[in-house]
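Can you keep this structure in mind? I'll have questions shortly.
The complex appears here minus one protein chain, its other protein chains still in place.
Right, chain A next:
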């Protein structure tokens, strides 16, 4: 039976338009990043990447991402377990609240942390009295990164755990399994791929966060400069190759994220086909 838009001419037109527009709009920028990064050859690229300040920025960025992931993981799993396994008043409100970081502008996110924990804030002034500085230092970068990335794991898990239902866990519980045994033996194997993808997304966003981090970091070269901030400074200093060398590293992480997503989806569709 013929479906809407099945005529060869219509199909060719629509597919052609989609391919041309996507190539111009999405693929060309991706190609441009690497073309710019390597425009003066491999040696210049390498010199920019192995520069002390770049290496420090890479280290700080990866460190912050490594600390962000476990925090978001614990929160995401707890929240997903809570809203998919129990029904209680306020369940919908919790689900709306975790979308806040998606709606809030990154600059506003940075600002609210700066106001609270900065020297003039009510927590910040108390901390200052005890010689603890969170803002314009790495703890502040970590805090806003957690704010910005916390919905990802929960958002990946909630639809999946809702669809899977709680029958398997209930069976385990009625057979006398303890809570943690049920979690490690039943729940975790069921959600591991969604969990992994949630972590990959959290990581991608954590290494790339710019707006929120630029408000709270102070961007001191060799101290509180993350890779996206370092890239901005190089770009403003008219060192385009250096900026794009950093951009290429970040784009590489983005490409790995896309590849991971594609392979996880492929795995899921193959499993569905087998069932």
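Here is the rule we go by: a contact is a pair of C-beta atoms (placed from the backbone, for glycine too) under 8 Å apart; a residue touches a chain by one contact, two chains touch by 3 or more; residues count from 1.
The rule is short, and it goes like this: contacts and distances are computed from a predicted model.
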{"item": "Choices \"Sulfate transport system permease protein CysT\", \"ABC transporter ATP-binding protein\", \"Transketolase, N-terminal subunit\" or \"TAT-variant-translocated molybdopterin oxidoreductase\" - which one is the UniProt name of the chain not shown", "value": "\"Sulfate transport system permease protein CysT\""}
{"item": "Given A:38, A:53, A:138 or A:183, the one touching the chain that is not displayed", "value": "A:183"}
{"item": "Contact partner of the left-out chain, one of A:14, A:188 or A:220", "value": "A:14"}
{"item": "Contact footprint on chain A, counting only the chain that is left out", "value": "1-5, 7, 10-11, 14-15, 17-19, 21-22, 24-30, 32-33, 36, 74-75, 78-79, 81-82, 85-86, 88, 92, 94, 96-108, 111-117, 120-123, 143, 146-147, 150, 166, 169-170, 173-174, 178-179, 182-183, 201, 204, 207-211, 214-215, 228-229, 231-232, 235, 240, 243-244, 247, 250-251, 253-255, 257-259, 261-262"}
